[in-house]
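Below is one structure, written out as structure tokens; the observations come after it.
Apart from one protein chain that is not included, each protein chain of the complex appears where it belongs.
For clarity, chains are labelled A, B and C in written order, and residue numbers in each chain start from 1.
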């Protein structure tokens, strides 16, 4: 049996693991949800800089919760840190699509063995729209997917091939769930780390995406 | 015989006539040469606003001839007038190509009956390059050509068809020379005004471009 | 038609009244920020129907924010016949109308959307982007392959009227923005026949340094002062 985690533990573990993987000084764009927890878990001495797609370079915590003049893409008040700036959306997306962001972390509805990501629509159920995600996944130097491993019904979100409309094809570099870290190494999906107490064979058994188990498989830091 | 004019008289007459044709309040881009004389000849009570392709909105006369921080496209010191601003070249050319300029006035090596203009190269002789002219002629709402009527060898610069490489095809709205004003009316080149003392038949005889003489032919204001 | 050098300050109602049935409008803003709330409210009160809207998102109308905000007011009021947007995740009403086929919504990736508007303003015929390649978004869109890489060919967008939002204008219509309220506004200012900017304040010429201007006044037809709507007040 895979170790059970509650929602909070699972989300924080994912955020913490990605926080530890980000390069010091990296310029990072974070999606809504789990990715937003990452700044709370940065290792001591390692700093990342946040870009928001609505135009903040170097976003920081809000100073006044009622002031909506500086917000993140989700509409929450934020601030700009010293050394930061504001840009228009054409420049913001030139930054995102043009390869000027070191990493992005996004949530997923599904992610698959080809490195494809689906996170913008469940046809006939819910269509929030792609927002900026399609541009970000083609432009960021490194694309992290931060996602719970399973759907509520127990199906794995790591698929052989996404059945939902894609956000991007072959764009994902690293998948982190509460049970594992999978790295896309030249198109091979390699299970590099597994959560303490989880059995690789069982995890693979319950995961539709075929993973190549690293000969150097490690216990996931958390 | 067409009345003889010296260089200065000819150039000033052309500038003066175009100045009188420009709409009050128009945003205008002026090429190098004769077009630069136009601001000196604006009728009383009629104002135009100048844009320079290197990024000045509302250009005015220089304040300090040694300060090269604010220059026109030709490199001459200018100033920015109250209400003006500076833009980068991508925005400057979005303005020029995107139809946000009311009029441009450009010099010509040749201009022809199809409304085409050649003014950027004489192959194997001189190739200054097109600079911004190709963008400007496709984007300005109204394209004036300000040119001497004849080459030094007596050939007319108003051609049946340009023999030099084009700057733009079918882009010219008005041609003003020291002898006439020709307006492109839905592809018909109509001689609307002729200089005092010039005979339409003789002018046509010495002009390669076939002009349709307006039934309402007027003496050119100068 | 040349635009006036000194920009008239008009009422929100006068601004909204320029919209007719079938008019295509652009609305600045991204989520809560940089939205011309005051003009949108006037347009809501005027009730003009069959408005075609180009904007970033469908704003808020959801269990957390049940009173519709900004363009969501026009949508819920059935004034909007079509939209080109990138996101409607915070507008449950719009998603429902979309699912029922009651509103014509074209979803674009956000970077594609802003670039299409920029292309419209810049006189370009279109552009090639890697965004959306090999996804469902690519369907029914023209693609071009160059040097073995596939791109989607995107077309420019223009509007009859753009209602934008800036922080401050001078009397010549030069605009500066504040915080994340900049977003789509400077690009939309270039891509519509008529451009009306809602602002916090209008200052005399000279108070905005010509080097600091973000949107030159040449694009602007008129100014509207922002009103007291609770969102206008906070942005």
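What we mean here is this: a contact is a pair of C-beta atoms (placed from the backbone, for glycine too) under 8 Å apart; a residue touches a chain by one contact, two chains touch by 3 or more.
Here the structure is a predicted model, which is why all the values come from computation and not from measurement.
The missing chain, though absent from the display, is touched by one residue of C:78, C:141, C:155 or C:201; that residue is C:155. Among C:27, C:176, C:194 or C:232, the one in contact with the hidden chain is C:176. Checked against the full complex, the candidates B:30, B:87 or B:103 give a single residue touching the omitted chain, namely B:87.
The hidden chain makes contact, of the residues A:33, A:77, A:115 or A:139, with A:139. The missing chain lies against subunit C, touching residues 115, 119, 122-130, 144, 146, 149, 151, 153, 155, 167, 176-179, 211-212.
Listed here are the subunit A residues that touch the chain not shown: 23-27, 47, 49, 51, 57, 80, 82-87, 91, 93-95, 97-100, 102, 138-139. Interface residues of subunit B with the unshown chain, by the touch rule above, are 52-56, 66-75, 80, 86-90, 92-93, 96-97, 124, 126-135, 138-139, 165-170.
By our rule, only the chains that are shown with their structure count from here on.
Graph distance from subunit A to subunit B, where chains that touch are one step apart, equals 2. With every chain reduced to the mean of its CA atoms, the largest distance from subunit C is reached by B. Looking at which of A-C and B-C shares more C-beta pairs in contact, the answer is the pair A-C.
Between subunit A and subunit B the centroid-to-centroid distance comes to 57 Å (mean Cα coordinates, whole Å).
A separation of 29 Å divides the Cα centre of subunit A from that of subunit C. Between the Cα centres of subunit B and subunit C there is a gap of 36 Å.
Under the contact definition stated at the top, not a single residue of subunit B touches 2 or more other chains. Across the assembly, subunit C contributes 118 as residues in contact with two or more other chains.
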